[in-house]
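Partial complex: the chains shown occupy the same locations as in the complete assembly.
Note that the chains are named A and B in the order they appear, and that numbering of residues resets to 1 at the start of each chain.
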Amino acid sequence: MSLNTFGHLFRVTTWGESHGPALGCTIDGCPPGVEISEAGIQTWLDKRKPGQNRYTTQRQEADAVEILSGTFEGRTTGTPIQLMIRNTDQRSKDYGDIAGKFRPGHADITYWQKYGIRDYRGGGRSSARETAARVAAGGVARAALAHLVPDLTITGYMVQMGPHAIDRARFDWDQIGRNPFWTPDAQAAGDWAAYLDTLRKSGNSCGAVIEVTAKGTPPGLGAPVYGKLDTDLAAAMMSINAVKGVEIGEGMAAAALTGEANADEIFMGNDGRPVYSSNHAGGILGGISTGQDVVVRFAVKPTSSILKPRATITKAGEPAEIITKGRHDPCVGIRAVPVGEAMMACVLLDHLLLDRAQTGGQRGAIG
Amino acid sequence: MSLNTFGHLFRVTTWGESHGPALGCTIDGCPPGVEISEAGIQTWLDKRKPGQNRYTTQRQEADAVEILSGTFEGRTTGTPIQLMIRNTDQRSKDYGDIAGKFRPGHADITYWQKYGIRDYRGGGRSSARETAARVAAGGVARAALAHLVPDLTITGYMVQMGPHAIDRARFDWDQIGRNPFWTPDAQAAGDWAAYLDTLRKSGNSCGAVIEVTAKGTPPGLGAPVYGKLDTDLAAAMMSINAVKGVEIGEGMAAAALTGEANADEIFMGNDGRPVYSSNHAGGILGGISTGQDVVVRFAVKPTSSILKPRATITKAGEPAEIITKGRHDPCVGIRAVPVGEAMMACVLLDHLLLDRAQTGGQRGAIG
């Protein structure tokens, strides 16, 4: 990881601002021979695309991806893949009045302090539009994973909106695609819709908690001690805009457990592979995957662009009040779901390649 | 970050197992001219050292550090610093009976699956003894920070033990060094002592939440979008043994806030620098430090080595029951406090150097 690059071997470098001509990513290190297409990657981008329902920003972006390099006759060549997405609906005028003020909760002030230069149009590089490039990269990672580990599935979903968490007893995988919040709890989806309408009308916003589960992850991915799978997942999720917390398995709640309660007991499964009595560990022990579901959760803070007036200062150091108009998501967590999935895909593929490098993919035998 | 190396420019590579002859770290990229000494680094190691009170493992390790390279006449030369700590109290016999079984909650099974070889003596590389090397590296990082940013202070403390959180109303910085739990809440210290005694007697263990605060962090440290300061802090903390969750500022609780409540309003301070009405952000906006306190929290799961019998399997795939004798911390969170501080020091120094590289340390003017 180096500023705008993520990954050890499957390396993704994203580039572009919300209000420049385009944004995209350069992917280096993808295995050769993987079938990818613009249509295939577009599927994932469409999940993240703004303006799809009344709970997300009304900015209209086609988010149409172009593959500029790295493929030949529909398959990856092993050389860098350039994915470009043109910005088509910038409306810079929306931002004119905030050029001289720092929006609370935004990167305006820190970018200014660090770089002495600031693209004030919509946050520039700090805009959540950057995550479109991640989702595109995740589409390539998913295609490579489908090639290498066909049984692996990655699913993200929302488990809390504002203060309202789902009821795990109602968890239904089939519900996830059927509501605008990607939540497995149909009843929560209804409650959240009402909650979000109220928030939006009052010009306010809320945060969310997203969970991403990878089923079918092979055992043995990860490494001691700074290259742990959970270390890289934590970095991946924390690097998403607005994320303030990351949890693996039991997460912060692990602190409250006793060792007895927390132990995932081990048994021999009928297929000759170890099974576990529970998954407090989130599928990772000592930084290495166990073969259980890999489970990551992250919290997204409430959208900082709100219509409620907040106190701030100008570049000249004068006090000011600010209202952030424009077209903003009342809960950015909704569109963070496919982003979290994309980061999970990139991390798992990266570790699959790292493992193949060091061990050749061989596993120590049990039984 | 690459397997056992942490950091972009201040790069720490730790090495060594719990039951080998020695462990240590190689530090590359330290600025020259920094005064360091074995005695100075030892100060930090002594905070982490086992056997200091009845709440930590009774393993007796001097944890005496030797500087093998990288200094001349008491100052760093800018070349690699090798810090070695001899293991002196290995007692491999304690581990003989677990050689063929996988301890639940430990890395035994994943190391075996990945590498096909396993140093069963005390966890080998996955042992928490590796953190001694981190603390040593943190001592060097602190010395360099003292040189470059004299006003910066880094303090770790425990804010929750098992299910028992501190009362923030009783928070007293001066209490932190006065109890065996490094907690700012004197009353909690008393309650926890009783709780831990009970746990230990029953052969059980508990988790904890540690918070680390860096005061005096300059604004402008960090970078978009994968080199964010919070991304690297999340990776740093998640890489510590037994950590299952990491939070920046408001953390997971940010999800429950509204945008209005979460906004840290900005004012101009009397000294001509921005001040904020609150610090939900934990001192980081858009991945870059604001100049406020940088606040990180992490949860440590309960010690997996307990005297309660748990179900497991043997290498041959046979069912077995296991009790982990030996000398273990009933709450590894206590000794994780100095480790968290060390990681904070390494990350901040690393980002200070990264920022100096790119911007020369210049800041955009406000006012």
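Here is the rule we use: a contact is a pair of C-beta atoms (placed from the backbone, for glycine too) under 8 Å apart; a residue touches a chain by one contact, two chains touch by 3 or more.
Everything quoted here is computed from the prediction, not taken from an experiment.
Engineer: Given 2 placed copies of the single sequence, give me the total number of copies for the whole complex.
Structural biologist: This structure file describes a complex of 4 copies of one sequence.
Here is the rule we use: only the chains that are shown with their structure count from here on.
Engineer: Just how far, in Å, is the C-alpha centre of chain B from the one of chain A?
Structural biologist: So the centroids are 26 Å from each other.
Engineer: Chain B touches which residues of chain A in the complex?
Structural biologist: Interface residues on chain A, with respect to chain B: 1-6, 8, 14, 102, 104-107, 109-118, 125-126, 130, 160-163, 199, 204-209, 219-220, 222-228, 230-235, 237-239, 241, 244-268, 272, 274, 277, 280-282, 284-291, 297, 299-306, 308, 310-313, 315-319, 333, 355, 359, 362-367.
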